[in-house]
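Down below is the structure, laid out as structure tokens.
Of the protein chains in this complex, one is absent; all others appear in place.
After this line comes subunit A, so read on.
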Amino acid sequence: MSFRNGAPVDTRAPGHEAENSITQNGFKITTQKLPILKAAPIEEMTKQLGITPPEMIFGDNFARVDHVASGWRIEFNAFDALDRVDKTGDSMLKVSYSKEWQQNRQKQFEDIKEVVKPFDWSYSTDYKGSTPDTPKLEPTTKPIPLELLKRPDPILFFDDVVLYEDELADNGIAMLSCKIRVMPARLLLLSRFFMRLDDVVFRIRDTRVFVEFATGEVIREYTAREEKYEVVRKTLAGTKEDVLAIMRDPNRLAEYIPIVEKTTDTVKLK
């Protein structure tokens, strides 16, 4: 066992098996789930990204679909997702009580004005997965065939992989995770970024990847939703629902948050 300032660096909590995989009709589906990164790899990642990674960074985790014959693949991992987070601070949000906090502080400490390493600390990403340059996904108007996915076909493989999560210093939550289910004839992968900044804003950014094994058709849909916290709260207050519970559940929240961006693209693999 090796150490870093007295702390063991290779501890691993039990109950975490690393890789899971299944091959179905020429597509290999792999997920990996490991504990959050340790101090040394976090430092390495910080250097490479140029921003502080989220508090819970599952840097070894991924979900991947490989098309064995063509070598094409789509992978979802934390590093690539975080690489698309704004690193300049241009789209930086502020916590709800920031104004109040700063007004009082600035009078007291005129010398402490510098914001340390500004970046989008909500870790909002428009990540749609990592793919090779060729063959390229091209825009399409054809939607993912939901009816085929509503059928109760047997699920041969299922996993839910968290890529990162941050509690926004107890001001809400930011979380990127991937769900995948593989049926005999097709698969669906959903990568979801969910962010709630308390009293400020909600964001849900979904990337869905659909693969029809027989035809080699891949459809990728990206849907971004966003709404002000207060607007959502007011809408929910008018319902008989448990407002706090819904605000924690992106599945139920989605219908209360309007779509602000949607793109669809596709590729046919041979």
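In this text, a contact is a pair of C-beta atoms (placed from the backbone, for glycine too) under 8 Å apart; a residue touches a chain by one contact, two chains touch by 3 or more; residues count from 1.
Operating definition for what follows: contacts and distances are computed from a predicted model.
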Candidate names "NADH dehydrogenase [ubiquinone] 1 alpha subcomplex subunit 6", "RING-type domain-containing protein", "Pescadillo homolog" or "Serine/threonine-protein phosphatase"; UniProt protein name, chain not shown: "Serine/threonine-protein phosphatase"
Touch as defined at the start, partner being the missing chain; which of A:90, A:138 or A:170 qualifies? A:170
Considering the complete complex, identify which of A:21, A:48 or A:98 is in touch with the unshown chain. A:98
For subunit A, enumerate the residues touching the unshown chain of the complex. 1-16, 34-43, 55-56, 89, 92-95, 97-98, 100-102, 104-105, 108-109, 111-119, 121, 146, 149-150, 152, 155, 158-160, 162, 168-171, 179, 181, 188, 190, 198, 244, 251
